[in-house]
Structure formats: structure tokens, C-alpha cells
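Shown here: the complex without one of its protein chains, the others still in place.
Per-chain numbering from 1; labels A, B, C and D assigned in written order.
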Amino acid sequence: MNPLPWLVVLPLMTALVIFLLPTRWRAPGSLLAAVFLSLISIYTLVEVIRLGILVHALAGYAAPLGIRLRADGFTAVMAVLTALVTMFCAVQAAAYLRGKPEEEGFWPLLWFMWAALNSIWLSTDLFNLYVGVELLGLTAVGLVALSGNAQSLAAAMRYLLAALLGSLSYLIGVALIYGELGSLALSDLALHGIGLPTVLIALVMMTFGLVLKTALFPLHGWLPPAHGGALTPVSALLSALVIKASLYILMRLWMTLDVAVLPVYLAWILGLMGSGAVLWGGWMALRQNRLKHLVAYSTVAQVGYLFLFFPLVTGTAATAAVLAWDATMLMLISHALAKAGMFLAAGNLVFAIGSPRIADLAGVCRFRPFSLLSFGVAGVSLAGLPPSGGFNAKWLLLQSTLASGQWVWLPVLFIGGLLSAAYVIKVLGHSFIEGPLRDHFRTPPLTQEFSAFILASASLVLGFVSQVPLTWLRIGGPFAGGG
Amino acid sequence: MNATMTAFGLVLAPILPLLLLLFWCVPALRPRVEVLTPWAAVPAVLLVLFGETGMRVELSWLLFGSALAMDTLTRVFLAFTALLWLGAGLYSQGMLVNDERAGSFRLAWLATMAGNFTLLLAVDVVTFYVGFALMTFAAYGLIIHSRDPEALFAGRVYLIMAILGEGLIIAGLLLAASRTAAPLAAMLADIPAAVMDAPYRDLIIACFFLGFGVKAGVPLVHMWLPLAHPAAPTPASAVLSGAMIKAGLFGWMATLPFGLVALPQWGLGVITTGFVAAFGGALIGVHQRKAKTVLAYSSISQMGLITAGIGAGLYQPALWPALAPALALYAFHHGLAKGALFLGVGVANQAAAHWRFGLWLALALPGLSLAGPMVSGAVAKVSLKIVLEAGIATPTWWRYLPLLLSLAAIGTTTLIARYLWLLSQSEPRAKISGIQWLGWGLLLAVSVVGLILLPWVPTISGIPPDPIYLPDLIWPVLVGLVLAVCASRFLRSWPVPEGDLIIVFPMAARGVWNFLQYVLLKVTHFFIWRRQIRHQRKSVEADTRLERSDVEYLLRRNAALVFALLLAVGLIASILNP
Amino acid sequence: MSVAAFYAWIGVGLCVLGLFGFIMHRHLVRRLLAFNIMGSGSFLLLVGLAQDDRGVDPVPQAMVLTGIVVAVASTALALVVFRRWFRVSGESILPEDV
Amino acid sequence: MIRLLAALFACLTVSVVLVVAIINRSLPEGNLPAQVAERLPETGVSHAVTAVLLDFRSYDTLLEVAVLLVAVVVAMALREAQPDGPDRMGLANPLLRAVVSWLLPLMLLVAAYLLWAGSSMPGGAFQAGAVLAAAGVLLRLAGVGFNWMEHPMRLRVVLAAGLAVFVAVGTGCLIAGRAFLDYPPKFAGSLILFIECAVTLSIALALVSLLQLAPPQEDGPLLPERRRRFRK
Partner (left out) sequence: MDGQTLLPVAVVSTSFLAAIGIFLLREHRHRLRGIFNLTAALVKLALVVWMQFGVLAGIPYEFRFPLVQGVHFILRADALGIMFSGLSSVLWLFTTIYAIGYLEDSPNRSRFFGFFSLCVTSTVGIALAGNLFTFFLFYELLTLSTYPLVVHRGTEKALRAGRVYLIYTLCGGAVLLLGVAGLHGLVGDIEFAKATVLPSLAPEYSPLLIVLFMLLIAGLGVKAALLPVHGWLPIAMVAPAPVSALLHAVAVVKAGAFGIVRVVHDVYGVEFAWRLGVLEPLGWLAGATILYGSVRALSQNDLKRRLAFSTVSQVSYVVLGLCLFSPVALAGGLVHLVHQGLMKITLFFCAGNYAETLGVHHVDELDGTGRRMPATSIAFSIGAFGMIGVPPLAGFVTKWYLGIGALEAGAGWVIVVLVASSILNAAYFLPILHRIWFRPQVSPWPEEQFLSHRDTHPWLLLPPLITAGFCIAAAVFAGLTFSPLHWAEVVVTRGGLP
């Protein structure tokens, strides 16, 4: 059986069912369905490994006319990643949201989000991607706004405006491409290539729209309040997965077109923006006094690394490009895991100390070491310290940088790594303080702590098994041949 | 005594003190060790008396492969050293009866003794250096035994000089050893030859001369001697002056390239230094007010003569085969005599009035021996003189050397006179016990007739104390006595401080050091990146101020504009893209 | 140069106008209006570009229909959030824009 | 001022470049309209746009219905977090009531027509839903209380109905061994109509409830400083 449509259908159906269920049934129902959907995601991956690319022509019509779902290694890994992260965020949320007014809205929105993510991973149609992105954007905005206080509403509003502007820019690009090629299928785009100036301009429009949605510096302004102010599981999901969706589309676009002839200038603009993100995000994270805002800025910084992908694959030697691909994929996965873990851990810490401020963390290390451990483990991976997926990714990125001769990125990698280490340490340092001790800390439920820990340690374990997902990711991808 | 026993003795002599030292750490054994401490030198004495030369014990598992052996030269040195340790040890046993720091004294004593024996018996360089260092550092404990300010000052000066000396010695040893066949396990016997061929020959010689010279009281590095001897307890002074100083001499004799190459410049320099020490020591010594200080300067003076002999050896290699035993003899004689004299300080004024003169005479005996006419001293001096005269053929000034020796004896005589006079003036000390008498008596005896203990030394059989040398020996003594009497009548002593130059040095040195330290600190501070990590303020206002950034604010406020601008830039870039 | 292209040009004009308004305005309702203008522009562009001499293309029209619903949903959501925000804070602009 | 100039510059550049893009564009190679026309008979509807909407690209539409539902879900969740004050939406205007009572049947009729016409000519679920929603809004403004909407289950069921039917039909196809949303040719027309009906209802209700769920106007007059900000 082809699992692809189920990846979208099942979350949609669950969303509807959850929407209709009474509040107290929503969490258990969601968890049950999440297990089921996770199994399907894994099954998809297995099938992709076994058979190669999977395709499903929706409504029975072939590509330019109908819409085709397609799963290669990248898609399958992203689906599994989504399942993994969402699963544990859901586990955390089940405990975290119990009895809160936000619980009612959270669960259906979570499922819509999952559906939107899966539809984006699977889609091969530019306009369908637009609808998917909009679905995802509105869901994410809704999730951010859930708590309904002034801060989160303002953050949601800002996020919504950014998302809308980004989508429109993307839509204009879609319009130009349709006008030029008369088709919206990615495969047709690949056939026609970039030779036409209109397509190039469309690409620029779409790229910047997506970049805005990915919150790349200097367009990141909406992200910290949104991710920092949202509910903990929401922050984790947004940082780990949602911003990756627009990046995923961008990467798909670039990899679909022939990288050899893509505009190097544009790639370099993206690379420079990425570098700026790494430095600025790291610096701002260091300056934060609120824990979750620090983590949010760390996302800004980490996104920057992912954008170094573009200059490294555009017009460079094949070895460098392959390395950059591997590096970015690994970075993407490990960041998703680590950042989700870190946000959950931060949420647990905030819950334990009852204050969002880093300065109030004193004594946490002694009384709630487990949450802190998760935070630290995630921090190790984020800072690119070994042994972790983050480190391996950084290593590959470094190799790619050296292989391509683009030395410019070296200082960025280093300063960025040090900055991220610095802000992680800032948090740890505060929690190590043994001053006038508070001995009253709330205890987060064990499920909450474990979901954070599992995600964080997964990114660490990734450091030892990096080769495995990288092999999967090559299936059906542009570097299927290997390096 | 068969070979096995010799081997056993070779090992036991240095090890026994160390074993006792270890046993001391066990509280239950402590009283036994206390009784045994003075007798720790007995194996060494027995070894000297009954051991066989040429026997070698290989301890290949130890360090880089150690070996112990005793040759004739070593035997002479070991003879007087062991006797000194034994005699002084016996003396100290009585002295320590009511001493609250007896334990620390004994530990230092044993360690110093072990070091001293080890360095004498060592065959390889490393073991030699082990012994030397052990002796050097442990002696500090002896010097500062009383803990009074003088002792502590003396100890500090001693330690600084000793460490400088150690540094020079290790440098010299390294430089020399690297030229031998097996640098890592170099034999002491190979060192002179290595020095001879070494590219840094003069540097090595300088290292050795000054490094061992610290112990031997060479001028300018002698300052610790007059400070340490009076400050240390009497038996400690005895071994410091008798044995430890000679270790320096032993070091020279073992390492410098005697008899291999003529080093006229070095020879001349060393001879000059020696005589400067001989006369300078005497000159300063007679102005001292403490008997032990006088003895210390006397030691400097005597060592000056020996240094001159060393210089002669450097100047004329051919003389060395004869000179070496002569110097050894001289060391033997001086060591024992000086030991007896030092212990005498404690013994003086002990006896009842009618015995006092006898005691005084007994004290004078080693003094006379030192000055020349007595048995041991006579032999030693005559031997030295004969050897020096044998080399007279060379430069003209050489022929004055024997004369200078005689003149030095005048100084020695005056020093002894001064010493005796000071003793007679001093207050009686605490009553001493029988074992102290025994110790002193032993040293007194061997210092007078000790040479008969050395039947195996060829020089002694070769050069009997010929009566023709008697006038030569006696006239300086007479002159010295006259001088001393005159001086005591007509001259007032100058207040030359103990340790002479050292009193001037620290002021200059401290100034220089402070300056250096200042400069160093400035330089280092310049390079150290010191940044005060700012403490985060706790107030909420500061909080938000910190968190916000103007740039971030502008970016967020104008996000749409920034987006549009970026888009424009991207579009222009893509249009212009070739 | 067809009539259809004329629509496209109008679309570009609306887009840019909307973008300009989006940049220059602080008031959230005005920004939403600007966004809607921009949206209309891009729909026009989509429809206009696709029309050529071969006749009317139903595909972009269907897509625009979808797009309109999406835009309506977004606008509605934005208005809901805006009203909530206004109610909580009494502000009609975002905090950093004050 | 600088801001204005920068904005002008950016907008001008974007417009110029877009115009360049339009001028430079070449004719598409693929001919999608032809394909649509060719395969129109399979869809069970005769109007091309509806065919594209509900058959060729029905997946887009499915997601779009979901988007609308998400908006409502968010609005509902927000009310949960921030309870409303008194409802002051109804305008006490008798003329409005009179007009509404005239217009309402007409609007229902138009909506029904649009829905039915959608399969063969311009029209369809969205247009119908929009008209229906407009009727609801008018009613709401006229002060007719939608008390039945306060019952959460009822409201949710109707809201979810459109998407639910859509997904159910698609899944049914899937279970029947076809592709997702690949209607059996025999039932294609009726299935599309069925979906359209459900979607119309859901859309209408969604739009109305979005109005309903936006919080009512605050009590008390606007403060002067706030008015100033409004003007900006």
C-alpha cells in the first residue's frame, strides 16, 4: 500500500476527530493517533529505502494537470523527523497543558500543523506548496496566539504579517513561473531550467518570500517574540519543524533547478545573510535575560548555518557540494532534535523556577538537575561540540568550506560556534550558582522531563550514527551517486 | 674481609642512614632509632678500614643503573668523613638529650650523612648527583636547627647559594655527560676526559669550579660558611666544615680534567683564588668574635690552600698523580682537625679549674696540627709542599708557591690563637655528657694520629715526615704566635660582620630584584588579557535594556522595508547575473 | 502585448502599491488592507499572465479562487487576532512600532 | 524621510523588475488548458474551473478548506483564553431588520443557485458559501442572536462537515483502491456536488463564526490618545 496519501489524510482526519472530541479526550486521542502516524512515517521511510522514490498521483491525474505526491529520501526522513519531534512534543504537551485553557485549541492545531508539514514534504507542485505553507503559517500563528495574552497576541500578529508578506512574495513568483512555463510541477521546472530571465526573477521572489518565513537575518525580527513567547511545546515545534518547512521548499527549488547555472550572486546573498544570522543571532542570544528568548535567538543563529548551503552548492566542485548537502541535512536534523529538546527543557526549567528569567535559575542544578541536563545536552549539539550530530554537521560544513575554497565562512563557523557555546554556558553558569538558595522548585512531571531528554539525547546519538540518515537522505536526491 | 662483605658494606654505608630515617617514621621504632643514629656511620668506618678497593657493586635496577665502588681516593675521603660523622654524631647524641627538636635534627643528620656517603661511593654521575643533592638539602635542616633569626638567615643564604651551586653542577654534569660514551648512564670516571674534549670546556669547568666551589668555600660564594657555622649546632658545624666542604673538593677532583690537559689560565686563576681565600679568610677571621666564626674563616682559608693545589693541578697536569693524594691527605687532615676544633667549642670550659689547662692543650693539638707542626698536619703539608716544589721548573712565580703556603700557615696560626683565646674568654656552656666526651675524644685522637689509619695511601709511605721540613713547618707557627700576641695586645679587632660580603649583597640584590620583578610584572600584565566580566545587574530596567538592542529594534520595526530592499537587491543581482 | 498582459501590469502595480503601503503603515488594519491589495495584485498577475492568445486558462482561475479563500481566511484570522490585541492592549499598532 | 526614499526605491525596483519579467516572458511550451479540455469529460462536471477546483486540483481545495477551518479553530481557541464581554454587535435599527427580512430569502436562493450552477458555469461552493455567509452577517448585524452557535458540538460538527466530507470521499477512493480523491467516474458528478454542499455550509458557517468570535467592541469611549494613534 502506498503510504503517501495517508501521511496527509491521517493527520487531517485526526484533526477533525480531535476537533469534535471533548477537551479531556483530546490529549489521549492525539497520542494514540500520533503513534499510528509515526508508524506510517517510518513505514514510508522503509518503503523509500526499499523501493526508492515513491509517487502518488492525486485524483488520478498526472503531474502538470493534477498534483503528485512524491517521496524521496529527503521527504521520508523529514516525515520521520516530524513524527519524532511532534510525538515527543505531544507527550510533553499532554502533561504541560493539562487543565490549561490553551489545551482545547492546541490539539486540533497540532494536527493541522502535522498535516501541513507532511503535505509540504510530499508536495511537488508550486501552488500546492503555497497552500500548504499558508495552512502551516496560519496554524503556527494560531499556536503562537494560543495563550491570548498581550505578548503572545502581538507576537502572533507580527508573525502573521511576516508570513503573509512572505507567502505573497512566493505567490508572485509562482504566478511568474506559471506565466512562463504553463506548469507548476517541480519536474517541469527541472526540465525548463533557469535559462529564462523570468524564471530567475520568479526564483528570487520565491526565495525571498521563503527566506522571510524562515526568519533569516535580517528578516528574523518576528521569530524571537513568537518562539520565545509561545507555549513551550509550541515553541519547540515551531523552531524545530515549522521554519524548516519553508527552508525545505527553498532547498527543493534550488536542487530541482540545475545548481551549476543558478545565480552565484543570489547564493552569496543568502550565504551572507546566513552568516549575519549566525553572528547576530548568537550575539543577541547571549544578551537575553529570558530563557526562552535566548533559545529563540539561538534558532535565528542556527538557521544561518543552514543557509551556508546555498553558496556552497552553487557553482562549486561536486565534492564540496556533496559535503554541503550532507552537512546541511545533518545540521537540519540535529538542530530540529536539539532545538525541540532545548525548548522543552527550557520550558521545564521555567516551570520549575516559576520565572522566565535566566537570573532566577540559581540552584536549579542542584534541585532539578535532570531538566538542566537535557538543556545542556541539547546545547552541546547546538554549539557544535562533539560528540553530537551538530558537531558532525559542522565538521562536514567545514570540510565543504575548505573543499570549495570559500574561506569566508570559516570565521563565521568559528565565531558562531563559540557564541552558541557562550549562551549555553550562560544558562548553565547561572544554574550552577549556589547563592542564597531557594529550595522551592516545582517539579515538572516525569513525562515532560523525559520527552525533553530523549529529543536532546537523540541529537547527541546522531553524532555516532550520522552516516545512516545521510545514506537515506541521498535516496532519489540530487546527490544520489554519493560523494 | 672478602668481596661479599665489601659489597655489603658499599651498599650499607649509604643505605643504613636512610633505613634509620624510614624507621624513624614508625613511632614504635623511634626510641631505637634515636639510640642508633650516631652509629649509622659505623658501616662506613668499617668499610674504610677493612674494605677492598676496586670492588664495584652494580645496582642496574636503580635509577638509570647505579654502581657503587671505592677506590683509593674515595677511601681517604670516606675515611675522614665517616669518622667525622661518627664522632660528631656521638657528640650530638648527648647534646640532643633535652632538645625538643631532636627529631628533626636527627632526620636531617641521617639524610645529610646518607647523601655524603652516597656521593663519595658513587660510580655513576646520577648517583653522585643524588648524593650531592641529598646532602645539600638535608644540611639546611642542620643549619637552622636552633630556629633563631641568625640561623634562619644563615640557612637562607646557604640554601640560595647551594641551589645556585646545584644548578651549576647539574649544568656541568649534563654538558659533560653528553660527551661520554653513554650519556644517560655516564660514569663519573669518564667525566674528566669528556670535559677535556667538550666544545664548551671552559663553560663546564666554570660550572664545576663554582658549583662545587659553593661547598668548598671559594671566595664570593663562600658567604654561607661564616654564617652557617656559628649558627648551626656544634656537631653540625663540625660535619659541615669537616665533611661537607670536602665534598666540594671531591667534586672537583672527580670531575675536572686533571692530568689530562694543561689549562694554564684556569690554573693561574684558581691558584690566585685559592690564595686570596687563604689570606683573606685569615684576615677576616682574626677579627671575628665568635670562636665558631673564626673556625669558619679558617676553613675558608684552609680550603683556599687546597684550591690553590687544585689550581696547580690544572696548571700542570703532570703533577696530578702526586698532587691528588696530597690534596686528599690535606683534606683528611683538615677535616678531622676542624671537626675536633668545632666540637671543642662545646667542650671548652667544661673541666674543673685544674683540668682546664690540660683541656686547653688538648684543644690546641688539632690547632697545631692545622697550622703545621703536628703529626697529621705535618704530613699533609709536607706532601703538598713537596708536590708543588716538584713543578718548580715552569714559570718563575711557581717557586713562590711553597713560600705562600708557609705564609698561609702564619694566618692559620693566628686564627687558631684567636680561636683559643676566644674560647678561654667564653662562658662555660651547659654540662656535657660522657658520650659527648667520647665523640670529641675520638675526633681529637684521629685528627692527631689519624694518618696511621691510612696505610694504603702510597704517598704516606713515599713521603715520610722528613725532619728537614721541620723548620719550614715551625717558623710560620712561631711568627703567627708572635703576631697573635702582639695583635691581642696592640690592635683592636675590626667589626667585620660574619659573612662579610653577604651583608652588602642583599641590599643591592633586593634593589635589583625589585626592579626586575617590577619590569617582569609590567611586561606580563601587558600581555595578559584581563577583562572584568561584568556582573549582570539585577534590576528589571537593566534587564530589558540589556535584552534590547537598537539594531534589533530597527530591524523589527522596519522588517517590511528591509524585506523589500533585500528583494530589490536580489532582483537586481539576478538581472545583472551574466 | 495582449489585454491579458495589461491585467498583469495592473497586478504588478497593485502588488507594489500594496507593498509600499505595507511598508509605510503602522496601523494594523491599514497593513491588512495593504496586504489585501497586494494579494489582489498577485491574483491578477496570476490570471493575467496565464492568459494568452490560446484562450482562457481555467487552471489559474481555479487557483485564484483557492487563493482568495486562503486570503480571506488569513485576513479573518488577522482581524480576530487584531481585535484581541486591541482589546488587551488598547493599541492598534504593534509594540515595537510605537 | 530616508525610510520613504528607501521604500520608494525598493518598490520601484521591484515593479521595474516585474515589468521586465512580464515583458521578457515567452509563451509557455506546455498547454495545460488543452489538457484540461481534453480530460474534462472524466470529471463529471462541465465547467472547467470547477473541474480544476474539485477534481484536477482537488487536493489544493481540500487544504484550502482546512485553512479556513484552522482560522476558526484559532478564533475559538482565542475566545477560550480570553472570555468575551457583553455582546454589543447588534445594531438596533428597524430599517435594517426590515431590509434583512426582505433580502434573506433572496440571498438563500442565490446561494442555492450558485451552488447548483457551479458544475456547468461560473459559480460553485465558494461563491455560494460567501453569499450564505453574507446573509448570516446581515442577520447578525440586525441583532438576531445565533444562540444555537453557542452549543459547541453543533457548531463544530457543521464547521467540520465540509472538510470531513471531502476527506471522507477522498479516503473512500483510497480504500476502494484508487488514488486519493480519484472519484469513480460513475459517481464523480454527484460526489462533487455532495462535497460542494458540505463545503458551502462549512464555509458559510466559518465566515459567520469568525465574525461572531471576534471580540465585541470595548466598553466606553475611545481615549483621546488612542484616537490619535488611530489617525496615524
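Observations, loosely collected:
What we mean here is this: a contact is a pair of C-beta atoms (placed from the backbone, for glycine too) under 8 Å apart; a residue touches a chain by one contact, two chains touch by 3 or more.
What you see is a predicted model, and the numbers here were worked out from it, not measured in a lab.
Within the whole complex, touches from the chain that is not shown fall on A, B.
The hidden chain makes contact, of the residues B:S104, B:T272 or B:S549, with B:S104. Considering the full assembly, A:I425 is the residue among A:A359, A:I425 or A:V461 that touches the omitted chain.
Touching the chain that is not shown, out of B:V126, B:L323 or B:L422: B:V126 (per the contact rule at the top).
Among A:I53, A:A150, A:A359 or A:L402, only A:L402 touches the chain that is left out of the view.
Per the touch definition above, the residue from B:L12, B:A177 or B:L401 contacting the chain not shown is B:A177. For chain A, the residues in touch with the chain missing from this view are 322-323, 326, 330, 365-366, 369, 373, 380, 385-387, 391-392, 394-396, 398-399, 402-403, 410, 414, 417-418, 421-422, 425, 428-429, 432-435, 463-464, 466-467, 470, 483. For chain B, the list of residues touching the undisplayed chain reads 25, 60-65, 104, 126, 129-130, 133-134, 137, 141, 144, 147, 152, 155, 159, 163-164, 166-168, 170-171, 174-175, 177-178, 183-184, 200, 517, 520-521, 524, 527-529, 533, 535.
Methods note: only the chains that are shown with their structure count from here on.
Distance from chain C peaks, on a Cα-centroid basis, for B. Of all chains shown, A has the CA centroid lying nearest to the centroid of every protein CA atom.
By number of C-beta pairs in contact, the leading pair of chains is A-D. For chain C, residues that reach two or more other chains under the stated contact definition are 8, 15, 19, 22-23, 45, 49, 59, 63, 66, 70, 73-74, 77, 81, 84, 88, 96. For chain D, residues that reach two or more other chains under the stated contact definition are 3, 7, 10-11, 14, 17-18, 20, 22, 25, 28, 31-32, 36, 56-57, 60, 64, 67, 70-71, 74, 78, 82. Contacts between chains leave no pair untouched here, as each chain touches all the others. Contacts from chain D toward chain B in the complex involve residues 3, 6-7, 9-11, 13-14, 17, 20.
Chain contact summary for the complex, chain C toward chain A: residues 8, 11, 15, 18, 22, 28, 31, 35, 38-39, 42, 45-46, 49-50, 59-60, 63, 66-67, 70, 73-74, 77-78, 81-82, 84-85, 88-89, 94-96.
The residues of chain A lying in touch with chain D in their complex are 5-6, 9, 12-13, 15-16, 19-20, 56-61, 64-67, 101-102, 104-106, 108-109, 112, 115-116, 119, 127-128, 131-132, 134-135, 138-139, 141-142, 145-149, 172, 176, 178-183, 188, 192, 196-198, 201-202.
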